[in-house]
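Structure incoming, see below.
Here the complex is missing one protein chain, while the rest keep their positions.
So, chain A:
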């Protein structure tokens, strides 16, 4: 920030000093809005740049010049790019994402349903993966360079090295086909009981847990280890604290910031990056919906999905930063 703005925005400066956290949140929110705006321009431009527009890709081989022209005229695709973008934006800021070009249904309604499914799966995977990863990380610090540490490392690295669809297929092969203990496909639908739902998503959840586990576990391990080598940990050891207690009470809080960050990244991945897992397990989530839409250039749906994904990503990152600052007061006063 330059000097001139500092003197001019004195009340802002004072606010920032009194409520550093709140100021940060507000600043981040404003930035997020700008980011979302940029994302929407990028998506719009990107889809426009793809060869073939909605009319020609939707009709595919059966497109006749007349049919293409009819659809273009009906949807207003014959008007200039900028006009169409601002029309869409006008609706979007009022919370109206329009109707899908392909099915002529309300986008908000359909997205709501799919988003719920995606969040359910992601949430369930997170509830299992996060404590497991952090716990395993602590365990492997405790048994550093001994057999349990090595086993945990090898298994989690093996899991992250395999592509997610392959893990999915392996789980299906063993648990659904060979042993017949798990439910497959993981199709969930309206009116399905909670227990049924949880049974249905067992395999995709397991896949996601295996995929995100290693990243978080390794980061936990590395962060705690670096803290462990610091002076106050030596003191803790010297004053006779048990090793486990020293890790939980002293090392973990100081190692929280990087762990929170990597957890947030993985949570975001669980929501926005699971298209492949959704396809493999036949799970009706957002990813599959967006892919369907991109293949026919169904712009309103692509835009809505893209914005939601971006928003989830931005929100989780912001949350991670805030939590890191709360956990570590030193970050509150950037020099």
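Keep in mind that, in the parts below, a contact is a pair of C-beta atoms (placed from the backbone, for glycine too) under 8 Å apart; a residue touches a chain by one contact, two chains touch by 3 or more; residues count from 1.
Assume contacts and distances are computed from a predicted model.
When the listed names "Response regulator receiver domain-containing protein", "succinate dehydrogenase", "Peptide/nickel transport system substrate-binding protein" or "Cbb3-type cytochrome c oxidase subunit" are checked against UniProt, the chain not shown comes out as "Peptide/nickel transport system substrate-binding protein". Only one of the listed residues, A:149, A:237 or A:292, touches the absent chain: A:292.
Of the candidate positions A:77, A:115, A:176 or A:299, contact with the hidden chain is made by A:176. Of the listed positions A:86, A:189 or A:232, the one in contact with the omitted chain in the full complex is A:189. Across the interface with the omitted chain, chain A contributes residues 50-52, 56-57, 60-66, 100, 102-104, 110, 114, 169, 172-173, 176-177, 180, 183-185, 187, 189-191, 279-282, 284, 288-289, 292-293, 296, 298.
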